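Only one protein chain is missing; all other protein chains are in place.
Letters A, B and C mark the chains as written, and numbering starts fresh at 1 in each.
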Amino acid sequence: MILNLAAAHIILTAALADAREREAKPLGIIVLDAGGHPLAFAREDGASLFRFDIARAKAMGALGMGADTREIAVRAAGNPAFFTSVAIATGGQLALSPGGVLLRDEAGAIIGAIGVSGDTPDQDEACAMAGIAALSHGAEA
Amino acid sequence: MILNLAAAHIILTAALADAREREAKPLGIIVLDAGGHPLAFAREDGASLFRFDIARAKAMGALGMGADTREIAVRAAGNPAFFTSVAIATGGQLALSPGGVLLRDEAGAIIGAIGVSGDTPDQDEACAMAGIAALSHGAEA
Amino acid sequence: MILNLAAAHIILTAALADAREREAKPLGIIVLDAGGHPLAFAREDGASLFRFDIARAKAMGALGMGADTREIAVRAAGNPAFFTSVAIATGGQLALSPGGVLLRDEAGAIIGAIGVSGDTPDQDEACAMAGIAALSHGAEA
Partner (left out) sequence: MILNLAAAHIILTAALADAREREAKPLGIIVLDAGGHPLAFAREDGASLFRFDIARAKAMGALGMGADTREIAVRAAGNPAFFTSVAIATGGQLALSPGGVLLRDEAGAIIGAIGVSGDTPDQDEACAMAGIAALSHGAEA
């Protein structure tokens, strides 16, 4: 299964809807393919200017390290020098905060990632999860 | 008039529809706000990996120089060393090919830009124009 | 309300005057528009060489995160790895110290930011505030 634009739009639309339902602060949300290249992005009205860069660095960081940024952030708290050096070594492709979540197919293979930025890390990640749930639901339906 | 996400989606959706109607090659399409920050992006299935960067550099180049990239590309053909130096001085924010088009409000003020990449320059620009037409039509309706 | 050069000059002149009155160390002071692009800058005699970059990164950081750098610096103290990763992800557009302050119109909308660097964070921010006060006073007069 390759993540295509239609699937990315389902994810993005559901994540945006979830954000409004939970009255999150204005977000930037990105979907990357398995190679880390942007498929779809939206920045809500009033979102601040770094939201694109941060959302992308969350999603790319998840792909780059092979783990959600929630787990990466925990590891970084215990070893900040290394993870900061990775952020520098990759030209800033890693944001050390929850909200970057891997997308997997039914077999568990990584097919992309979603990155969300704008509210608290927990809120950001919850919106990402809502996007992923919509894709799973659509695939099962 | 400030370009918001709803308007950016109207532009993006219309440009994508126009691309399929004219059977363009797979495209990357981006909408930037007046400050050059991403509002919305989509990359069609099969589009190659540079489409995000090229579409963004077309849209940003139009904003940065204050002219559509069709005009900039003509000027660059007569003065390549200067425009190459601008591309370098701006960290690669300028793509020297048609497909980057300024978005203006009713009074003519610049409110953002659209960038399209993936097919010929003429096809790319035609899709950009279809996106802009949809916004104007919506504003008039 | 769009921040124009005349308004930026009022802010810059007042901030510089305040700096001399409080006998601050030599400063660099920048005013950015809402998109983060420079409108006006001055570096006082004797100011060290990084003042431009730091002042700009304070102002841009405020715009990028949607908060004054005083607040961002507090948050960064509690979560340094994340904010360092944001500084890296944005190519160095975030300086984690007070002195970057958002400019807002009467309705509260962000219209730009001022960044000051050269003395202590408190002194830098006080000069920024003096600049903003001059703009407000001019708008009210």
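Worth a mention:
In this text, a residue touches a chain if its C-beta (ideal position, glycine included) is under 8 Å from a C-beta of that chain, and two chains touch if they have at least 3 such contacts.
Computed from a predicted structure; not experimentally measured.
Note that the undisplayed chain, when the full complex is considered, contacts B, C.
Summarising the interface, chain B meets the missing chain with residues 35-36, 63-66, 79-82, 84-86, 88-91, 93-94. Seen across the whole complex, the unshown chain contacts chain C at 4-5, 8-9, 35, 37-45, 49, 52.
Basically, only the chains that are shown with their structure count from here on.
Summary of the copy comparison: rotating chain A onto chain C for the best CA superposition needs 90 degrees, to the nearest 5. Centroids of chain A and chain B (each the mean of its C-alpha atoms) stand 25 Å apart.
Note on chain placement: the centre of chain B and the centre of chain C lie 31 Å apart, centres being C-alpha means. Of all residues in chain C, those touching 2 or more other chains are 35-36, listed in ascending order.
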